[in-house]
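On to subunit A.
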Amino acid sequence: MSDIVGWLDDYFWGAMVVLRVFGVSLLMAVLFGLIGSAAKLSKSRIAKSIASGYTVVFRGTPELLVLLIFYFGSAVTLTHIAQIVDPEIQFVDIPPFWAGALAIALVVGAYMTETFRGAFLGVDSGQIEAARALGISNFKTFVYVRIPQMWRLALPNFGNHMLSLMKDTALISVIGLEEIVFVAEIATTVTVKPFTMYAIVAVIYLAITTVITLVVSGLEKYSNRHLERAR
Partner candidate 1 sequence: MSFDIMLIVDSIPKMLVGIGLTLHLLLLSTVIGLILAIITLLMRISGRWYLAWPAMTYIYVFRGTPILVQIFIIYYGLPQFDFIRESFAWPVLRAPFGCAVVALSLNAGAYVSEIMRGGVLGVDRGLHEAGKALGLKVHQRFIYITTPIAIRLAIPAYSNDCISMLKATALASTVTLMDMTGVARTIVAQTFAPYEIFIAAAIIYLVLTWVIQRGFGLFERRMSRYVKQ
Partner candidate 2 sequence: MDEGGQQPVILLEGVSKFFGDFQALKDIDMAVKRGERIVVCGPSGSGKSTMIRCINRLEEHDKGRILVNGHELTGDVKDIDAVRREVGMVFQSFNLFPHLTVVENLMLAPRLVRKTAKPEAREIAMRYLERVQIPEQADKFPSQLSGGQQQRVAIARALCMNPEIMLFDEPTSALDPEMISEVLDVMVDLARDGMTMICVTHEMGFARKVADLVVFMDQGEIVEQNPPAEFFENPRNERTKLFLSQILTH
């Protein structure tokens, strides 16, 4: 027990790092998802094909590999550039935090692209026509008719993507981010209690994913409240 107590603060700060990466890359992923789905639904063939290239590539490549490409790729590039300025420089890299957040955001953003696209198409076009027939402007139709319903349709998948994103943050330890897996690694070398140390990591992840699941299902209930009476 005493082995664990000494490490609790490290786990705590590690967990804070996890949450920060999660927050940052969730924002980016939503952004990529919105851009991607807008491109897929646009009339431009170029935008469409770029977006489908994006989803095919990032949904078909292991997250770890994407991460490695981003981190080591950018490091090599930056080092080259830096050496032009100062030939003495050995190694420059993007902080693992940002390389990692960007990489997993790109992967999850590819999944979100599909979810948002589906949700957008899922809103009954009859309603859009009804709004138009009532003389409501396109913009207002979008804001008051489409968005509220899209959100309801996208929520279940969106929740799953958040869970994937959360779990993907563990990968960033591979490129040296000092989060909880990293803490467990260090703690293991000192205490020689690897099971205990990694089990704590699992428990922390389980706690966070449980909270996400609960929040999402609460939101789902809320967004479906108008359907409650229907059978």
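As a selection rule, all candidates are chains of the complex that A comes from, given by their letters.
One rule holds for everything that comes next: a contact is a pair of C-beta atoms (placed from the backbone, for glycine too) under 8 Å apart; a residue touches a chain by one contact, two chains touch by 3 or more; residues count from 1.
None of these values were measured; they are calculated from a predicted model.
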**Message:** Going by the C-beta definition already given, which one of 1 or 2 is in contact with subunit A within this complex?
**Reply:** 1
**Message:** Which stretch or stretches of subunit A touch candidate 1 in the complex?
**Reply:** 56-57, 59-66, 68-69, 72-73, 75-77, 80-81, 163, 167-171, 173-174, 181, 184, 188, 192-199, 201-202, 205-206, 209-210, 213
